[in-house]
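A protein chain is absent from this complex, but the other protein chains hold their places.
Chain nomenclature is as follows: A, B and C, assigned in order of appearance, with residue numbering initiated at 1 for each chain independently.
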Amino acid sequence: VRSVSVAVIGTGRAGRVHAENLARMRNVRLAAVCDPLLDEQWVSGVGAAHVSRDADEVFADRAIEAVVIAAPTREHLQLIRRAAAAGKQIFCEKPVAFDPAGVAEAVAAARDYGVMLQIGFNRRFDPTFRRVRERIAAGEIGEPNIVHVVDRDPRPPARAFLEGSGGIFRDLAIHDFDMVRYLTGREVVEVYALGMTLDGSAPGEVDAAFTTLRLDNGALAQITNSRHAVYCYDQRVEVLGSRGSVAAGNVSPSSTVVMSAAGVRRDAPFEVFSERFAQAFAAELHAFVGSVAEGREPEVGGADALAAMRIACAAETSLCERRPVAVADSPLCHPKDDHQKEEHHDHRRQPCAPSI
Amino acid sequence: VRSVSVAVIGTGRAGRVHAENLARMRNVRLAAVCDPLLDEQWVSGVGAAHVSRDADEVFADRAIEAVVIAAPTREHLQLIRRAAAAGKQIFCEKPVAFDPAGVAEAVAAARDYGVMLQIGFNRRFDPTFRRVRERIAAGEIGEPNIVHVVDRDPRPPARAFLEGSGGIFRDLAIHDFDMVRYLTGREVVEVYALGMTLDGSAPGEVDAAFTTLRLDNGALAQITNSRHAVYCYDQRVEVLGSRGSVAAGNVSPSSTVVMSAAGVRRDAPFEVFSERFAQAFAAELHAFVGSVAEGREPEVGGADALAAMRIACAAETSLCERRPVAVADSPLCHPKDDHQKEEHHDHRRQPCAPSI
Amino acid sequence: VRSVSVAVIGTGRAGRVHAENLARMRNVRLAAVCDPLLDEQWVSGVGAAHVSRDADEVFADRAIEAVVIAAPTREHLQLIRRAAAAGKQIFCEKPVAFDPAGVAEAVAAARDYGVMLQIGFNRRFDPTFRRVRERIAAGEIGEPNIVHVVDRDPRPPARAFLEGSGGIFRDLAIHDFDMVRYLTGREVVEVYALGMTLDGSAPGEVDAAFTTLRLDNGALAQITNSRHAVYCYDQRVEVLGSRGSVAAGNVSPSSTVVMSAAGVRRDAPFEVFSERFAQAFAAELHAFVGSVAEGREPEVGGADALAAMRIACAAETSLCERRPVAVADSPLCHPKDDHQKEEHHDHRRQPCAPSI
Partner (left out) sequence: VRSVSVAVIGTGRAGRVHAENLARMRNVRLAAVCDPLLDEQWVSGVGAAHVSRDADEVFADRAIEAVVIAAPTREHLQLIRRAAAAGKQIFCEKPVAFDPAGVAEAVAAARDYGVMLQIGFNRRFDPTFRRVRERIAAGEIGEPNIVHVVDRDPRPPARAFLEGSGGIFRDLAIHDFDMVRYLTGREVVEVYALGMTLDGSAPGEVDAAFTTLRLDNGALAQITNSRHAVYCYDQRVEVLGSRGSVAAGNVSPSSTVVMSAAGVRRDAPFEVFSERFAQAFAAELHAFVGSVAEGREPEVGGADALAAMRIACAAETSLCERRPVAVADSPLCHPKDDHQKEEHHDHRRQPCAPSI
């Protein structure tokens, strides 16, 4: 395959992982890393051809064919607009924006300028979840009708990140809304969400949630999220069908087992997202670069981002209004006008859940 | 401990298990088995002192101190009334009745005649689930705030049983409503239920359900039920707390693992309820006989039966009305008058769920 | 099946398990328990028809059809002789005697008086090990050629028991010699054994051993024994064949898993032999009583006892002489004359192993 020149914009947690993966890929030139607040020590090790504090330098560089956008979510939309206008192929971290209107705008920009837009739903590229989908597709469980997704962080991200995250549905559960669609190939029609605030230091912020989804064929899905799963980074799926079930459990760094009078102890599962999903992060960029090199459609694109965001908005509505919400009927779920977007901001902090 | 003379009324699936367990207990005299339709071959093997087709013979026998009621659910209430009036100590299978009014009447009868009423929530006596509760009580996971219960049958019971079962919430999920109360020590305040009809041969009959419970301290519970889990009799619980999680997985008849070029195969979990819960069935009767012998309160009694039934009614209401239902507000959840009970009958078949 | 009247002689650890199992069997009359040193409290609970301190009372009782011999090993041979002479059907705990000569004598006595002799190789009746044999017999792993047996006690038995045990090969590993024969259907031709003395308080007593067996078809088996497996009662087998492998892991009282920041903890496997092998103990007596009632051959008889004892003697010779020993050539392995038996006594304490 031909070589592709890529820049990474944003060098926070995900951005660094992407840059390091690109630097290890044989058919990639890591043309630039770009961030207004660069960590000099990290930069010196990653081996990018250029270093920049200004994304315009990246967009102006004709040798750069593609960009990986991993800046804070609030920057995504304008970066996508500018990158698309500059003709760059785009990989953007999730969520693309805070509401369906923003996602739709990003999708339109990419379409209008004829560039690709791949979304950072990395779990689709995890070998274990991918294996689950393959087994379903191979008919091993018959028709899937019940889906469980567990997605829990061992501890919350930094307060600054949290405040710009858009809340648990847009930031965390959005992976799981996409996973349900990925595993079943079905659309979500109705959402019911319940939340809890486990961390007293962030009153009003939902940091654990149960979301129940009804799919367009009558199948049901349950998603469980938490930012306080102190015991591990808990990442599981289970799908039941008419002829069997398929499940993917947690993954541990080693298969070591210690037995003593105190009991049987295994290594805890991976705790850090970049370790648990190391292969997934590498594989999604490999797919992105491959799509760029060969002019293919991305494996996961703007339509997937929009569908997941609409579910996230319906979940938030459900949480606040304490009722099941049809995705098609949720006022928040449709990109309409600016007023709509303003209204959404009132909900961003989800002041609806009780403390426990 | 002193010996106790016990009769078993009803010799269907559960009744036979109870009679056989009583016959093996050293301090028990299996005084009688009673069923209008006795299976002669089974009766000849079980070794009961007397055999009867008429429960009145049992109630009239002064040597019989206690009865195990395992007749069809529709018979429970009148049998409890007559047994209580005859001064018998009572163990009754779940559900005690089809609605809170019926359960409340049974509880009142036992109280009025001063006899014990133990309920057949056998899973409280399963060593694995009991261990889960012990670990929670010992503080190993901190404050419990999320509960998952999986309760699925590999295939539906016989059509005749199904039609008299009261539906999936009263017959199957009622175990799980009790389990949530057992594990957390909390009461349920709100219920949201979704259902599916997987089996086309029983249109309108819900045979799979997701139920989400909100507890009185803000904690959440999810229950997953199915009558078509073809892969196994799937019985799991998982409780997450502020400091950790505790889970009980399925139990297999043997620890055998076969590896070949075709992969790694383990023995499937138990498929038959009387095998998976063999220890639980024995232990609940052991506890019942002990309570009778020593004049103690039962470990699980009428108040537990009533609480679980009120949750079941709220779940049915939620399913039909497609909204979360407060247990305290559900019209079906409160025993009031006969009209109420009639109304309930309209809901018994749960004609609310889509086919999939 | 018709009812059988059985007496238990010897009420130590195994004898009590046997008596309690017989008392629960419907077609058995527990006619007597017999021990010179009876524990009155235990006796009062077990519900035997008679209690005796003198085995002659048992042998003289014409109503007693069968005896379970669970006295100390040094008493086995004379009890078998007297029981056979009295025409009783015999179940005898392992080892039958301390050397092949003794076992051969017992076998001859049973044969001469025309009574059955079943041996207490209970593990043949464990559901898990039985499942392993079934899978091998069904051809699932092809031709078996490698066998691993792990058999370790969490702690040594009482000193008094240990001194009369005949050493680790006759007392503990004899189960495993039988297991290799049971699983493969092959005879052992050569033995190499290594030992360790882990417990400094019993110098010269081997309390851990590795034994390698060569079978008559060239297949190999490894047995690992210890009396100091502090972490659990470690009971595993694994058989590899030309097309796959089958393994049986340890068995735990519950499937509970606790996760916390400290890691993933499972319940330890059973620690007490009578709990781990509860089903096996019941099943072997069930089979014995069935064989008595129906006049069938025992599932495991005197020839098995003799074969296992010859391997044990070859293992002891190998340990002391530090060389592989052919079972056919080992001077200790053939019952010949009294001198031979005396010689054996010099080896009983196995003063051959280094301390560690």
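In this section, a residue touches a chain if its C-beta (ideal position, glycine included) is under 8 Å from a C-beta of that chain, and two chains touch if they have at least 3 such contacts.
Remember, predicted model here, so these are calculated numbers, not experimental data.
Check A:V4, A:A97, A:M116 or A:I141 against the missing chain and you find that the one touching it is A:I141. Across B:E75, B:E187 or B:D267, the residue that sits in touch with the chain not pictured is B:D267.
The chain that is not drawn here is touched, among residues C:Y113, C:F161 or C:Y192, by C:Y192.
Counting the whole complex, the residues of subunit A in touch with the unshown chain are 23-24, 26, 45, 47, 127-128, 131-132, 135, 140-141, 243-251, 253-261, 267.
Those residues of subunit B that touch the chain absent from the view are 230-232, 252, 259-261, 263-269.
Residues of subunit C in touch with the missing chain: 143, 145-146, 148, 192, 194, 196, 198, 208, 210, 212, 214, 217-220, 222, 224, 226, 228-231, 240, 242-245, 322-324, 354-356.
Throughout what follows, only the chains that are shown with their structure count from here on.
With centres computed from CA atoms alone, B is the chain lying nearest the middle of all the protein shown. Of all the chains, the one whose CA centre sits at the greatest distance from that of subunit C is A. Centroids of subunit A and subunit C (each the mean of its C-alpha atoms) stand 59 Å apart. Among the residues of subunit A, those touching two or more other chains are numbered 230-231.
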